[in-house]
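Okay, structure first, notes after.
The complex is shown incomplete by one protein chain, all other protein chains being positioned as in the whole.
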Amino acid sequence: MSGSRAPLGVAVLGTAFMGRAHSAAWRNVGAVFDDVPAVAMRVLCGADPARTERAARSLGWQEASTDWRAVLERDDIDVVDICTPGHLHAEMAIAALEAGKHVLIEKPLALDLEQAERMVAAAERASGASMVGFNYRRVPALALARELIAAGRIGRVRSIRAAYLQDWLADPAAPMTWRLRAETAGSGALGDLGSHVVDQIRALTGSAVVGVRGALRTFEPERRGSDGPERVTVDDAAWALLDLDGGATASLEVSRVAVGRKNALQLEVHGTDGALAFDLERLNELTVTQGRDGWPARLLVTEAEHPHLSGWWPPGHALGWDSTFVMQAAELLRAIERGTPPSPSFADGLAVQRVLDAIERSAAVDGARIGLPGHDETPTETSQR
Amino acid sequence: MSGSRAPLGVAVLGTAFMGRAHSAAWRNVGAVFDDVPAVAMRVLCGADPARTERAARSLGWQEASTDWRAVLERDDIDVVDICTPGHLHAEMAIAALEAGKHVLIEKPLALDLEQAERMVAAAERASGASMVGFNYRRVPALALARELIAAGRIGRVRSIRAAYLQDWLADPAAPMTWRLRAETAGSGALGDLGSHVVDQIRALTGSAVVGVRGALRTFEPERRGSDGPERVTVDDAAWALLDLDGGATASLEVSRVAVGRKNALQLEVHGTDGALAFDLERLNELTVTQGRDGWPARLLVTEAEHPHLSGWWPPGHALGWDSTFVMQAAELLRAIERGTPPSPSFADGLAVQRVLDAIERSAAVDGARIGLPGHDETPTETSQR
Amino acid sequence: MSGSRAPLGVAVLGTAFMGRAHSAAWRNVGAVFDDVPAVAMRVLCGADPARTERAARSLGWQEASTDWRAVLERDDIDVVDICTPGHLHAEMAIAALEAGKHVLIEKPLALDLEQAERMVAAAERASGASMVGFNYRRVPALALARELIAAGRIGRVRSIRAAYLQDWLADPAAPMTWRLRAETAGSGALGDLGSHVVDQIRALTGSAVVGVRGALRTFEPERRGSDGPERVTVDDAAWALLDLDGGATASLEVSRVAVGRKNALQLEVHGTDGALAFDLERLNELTVTQGRDGWPARLLVTEAEHPHLSGWWPPGHALGWDSTFVMQAAELLRAIERGTPPSPSFADGLAVQRVLDAIERSAAVDGARIGLPGHDETPTETSQR
Partner (left out) sequence: MSGSRAPLGVAVLGTAFMGRAHSAAWRNVGAVFDDVPAVAMRVLCGADPARTERAARSLGWQEASTDWRAVLERDDIDVVDICTPGHLHAEMAIAALEAGKHVLIEKPLALDLEQAERMVAAAERASGASMVGFNYRRVPALALARELIAAGRIGRVRSIRAAYLQDWLADPAAPMTWRLRAETAGSGALGDLGSHVVDQIRALTGSAVVGVRGALRTFEPERRGSDGPERVTVDDAAWALLDLDGGATASLEVSRVAVGRKNALQLEVHGTDGALAFDLERLNELTVTQGRDGWPARLLVTEAEHPHLSGWWPPGHALGWDSTFVMQAAELLRAIERGTPPSPSFADGLAVQRVLDAIERSAAVDGARIGLPGHDETPTETSQR
């Protein structure tokens, strides 16, 4: 691929919210971290020519394109970063891998298990690195949580209490959108929010999910469409109980109708000798209880000794949500340079989807437990520093 | 019973933790509230003569007794307040009701459904009032929560996220006790902590539970007994999902091994137009979100306009856990004077036990849903002021 | 005085808010603590016969009286507890001490320094114990803070940041009352709230105040009286900076117009090796930072190993504001039994008033520092357990 000193050429596919967040990552990664290979922001790909042109200019790209297949053929593109809607993921990722590119893809990996399995197979065959964008793995407070658990600082994990609560659908009068149709969105709160929760449960514990019980609710079965009332075919909220192969039990609750919660990914981990708590609404903080007689201490995870933080600012300076994409890009670049697989892998993405699929199947049989024998693989290790 | 102006004679059965807490309630209720009938603290009953004698003196009782049946025969006893271990509840409560007494009984109502059903039947036949001691109904912040929900201030309730987390069993080396044997304790965290949670879910919403999914865990299957390792036969933690007849879904998690949590009864209620949150570790506070665009406001529920607070102190003066027993006694006394049934009733206690029983049965079938058609009755109304 | 086994006879002077709070303390102290001498609640004294009679009955007193001088002559009264308005303090306390009684008196000790000095002199001459009612010394979290500081757990104290914020006068349209006239109230926020703050600063550090800088503000110089606008002659808010003889600096801010704060006595202590923080609105909590690299941990001060808590409830059960009076009564009773002086002493009350007086004098000279050489005595030790 690229010569050892030339910068790695990057293309981002997608110009919407995620395309912008990933563009910011590529624009800043070299300024923050001095241990990553240089990158060149070559091409931004989008569907609409004028919009893509404008976005490319403001976001710092050298070129705009509306032909992603042509981009894959370019020799000066080393990394393809896929930020398009989920139904395009499988086709684009497999083509990029087959073209010998390194691939970063936004979560969820794919719309269904069949697609996801084909993508994992393609990744296994490919020469390039492949990575799925569970960006919350790079929240320094969550990375610190993972370190503390791995180091045994809270003992053996017994239980996890997890939720991801938002409120943007709380209004019963909120109109119908493509996000509320199963055929376009695949899933509702479970897929959108639950995927992050399941990934965190796996990453924090290093354990696979071996059994699930689940339930789904659609609180507003009909919403106002352009032609009158329309049926909502995805869930507004979901609940699950997960058995982990390390012996822990995790509860999960996700909702898009939890009034007053904007972005509350809440994780509480209880071990035999301590506990941890986190809320994404306060993403620079981790609450740590050490020892069975310990008390919850509030850490500002903004110090140089904390994971991911060496390249940023002096102590006490809070990072924003968008910083996680910078650290994600850095992890991919380091993996490419080292020639080791980045984490989380496509296989991690598939494992998460298998769990979500099992939750849906359990919900369909009134919540009875569904086993995942040998299917949910051990999470890949995440590089932290 | 007692003449209209003579004080009501009270007897408490039980001298341990709950006997002390209830004694404090009878000692203080007349000083706090000026709208309740006068009481005379006649007899404290216990098993051990010397211990009962000492306790009676220090706790303010006129007499001590070790013969609870004799106490039931006395004409100067109007109210019998039962604070003994659960296996004595049914016998004592039924006898007291048959003797024409008003009966207050600590939760849980009974050890099993059969006993509880007999007690409810006795209560229905009896001339005296009967009440079960879910004292958290009298936490002013929870009483305010109930008022706000009933007044429609958060719209229609969609979901409740509830937990009761403690940590006193977190140590794997903690020894075996009678509380960890099914035959003496009946149940573990589910019965002890879950009963409070289920009662609150019913009381806050005014809805009956019509279906449950449940799971139980015993994290430490063996603990050190006096003769070597002994099998733990109750749960350390439990999870459930409850369907309410009003259409809401409630999740429940209870644990005795949640390191760093001492007494964390946490309730979060999400409605179509607002939300409420409470944590017993901060019992004078209620977090209220009003309106779909509202933000969580922290109320100190210590103001004169808040429920139960007229009789206490000026604004801003926090109450303690023990105050709930004073307000519980006041509610019973007002009901006796009015001749109306106090709340929560024995039937409420039975309804809670039916839910807990269904959770255990669901757990035994891998979490599949168990319906409670027509069995979990509508919660009784709680007097607030 | 009383024979060694007879209960100590108690009289309370005053039937209003403080008379009720102190009555509750005497009613409950023997039930909570088993290491204190028995008491008999003999007489409640008040000005209005009917009101005093009613209050005596509901609060648990054997008798009511309107003649406090007659009460002082009774042989069956050992303890006189003075809860009357401040302008009666000096006369009543000196008479009670001269009659050989033990005296507990609500803060502030007196209306002015001259009265306070006479009271201290009377206390020094007297055979009975004397104690001033700074009840917040008995908040378990503050007692724990004092222990941790005395044990060197946060190193040498460098600074204290203290405030006491309330909002009951925030409304500019709130009417005139006797509390806003210097001749009846003596002082405003400074005397009412600042006295608690200064007492805590002295008690927590064990240091005397040797210099002050102060400022006062009356935000609403006129308020509506019964005969039209009337001049407010006390402060609504005050600020001070205190030099302590141990080398620390303490800042103080008190206000009655701080909207949203009901009873916010906030103390933050920074040492060379740790820090502590407390807020009376969450009186069961103490935030403890241990070590220079430590993080703030939130302790629930509700455990048996915490000060004052052995006699109360099992772990995790919050106490209320009124419990502090029970522990204050217990401290006085233990001191009487041991024959040692209780703490805080009348001299502590005088020392606090000297600091407040110096703050007023500093405010009158535009905030320039006023020294207190040799006048503010070392705080007395507080018994904790």
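Read from first to last, the chains carry the letters A, B and C; within each, the first residue is number 1.
Just so we're on the same page, contacts are C-beta pairs under 8 Å (C-beta built on N, C-alpha and C of every residue); 3 or more make two chains touch, one makes a residue touch a chain.
Quick caveat, the model's predicted, so the values are computed rather than measured.
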Output for the hidden chain's shown neighbours is A, B, C
Answer key for C:His196, C:Arg213, C:Arg282 or C:His317 versus the chain not shown reads C:Arg213
In the whole complex, of C:Ala38, C:Ala70, C:Ala304 or C:Val365, the residue touching the missing chain would be C:Val365
Checked against the full complex, the residue among C:Glu53, C:Glu106 or C:Asp167 that touches the missing chain is C:Asp167
On subunit C, the omitted chain is touched by residues 154, 158-159, 161, 163, 167, 170-172, 213, 215, 217, 219, 237, 239, 241, 249, 251, 253, 255, 257-261, 270-275, 289, 292, 294-296, 362, 365-369
Per the touch rule stated above, subunit A touches the missing chain via residues 17, 20-21, 23-24, 27-28, 30-31, 34, 58-60, 166, 168, 262-263, 280-284, 300, 302-303, 313-323
Across the whole complex, the chain not displayed is touched by subunit B residues 288, 294-300
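In this text, only the chains that are shown with their structure count from here on.
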Per CA centroids, the chain at the heart of the structure shown is B
Across the interface between the identical copies subunit A and subunit C, with over half of residue numbers shared counting as same and under half as different, the residues used are same
Maximum distance between Cα centroids and subunit B occurs for chain A
Per the C-alpha centroid definition, the whole-Å distance linking subunit B and subunit C comes out as 36
Taking each chain's mean CA coordinate, subunit A and subunit C are separated, in whole Å, by 55
Shared-interface residues of subunit C (touching two or more other chains) are 300
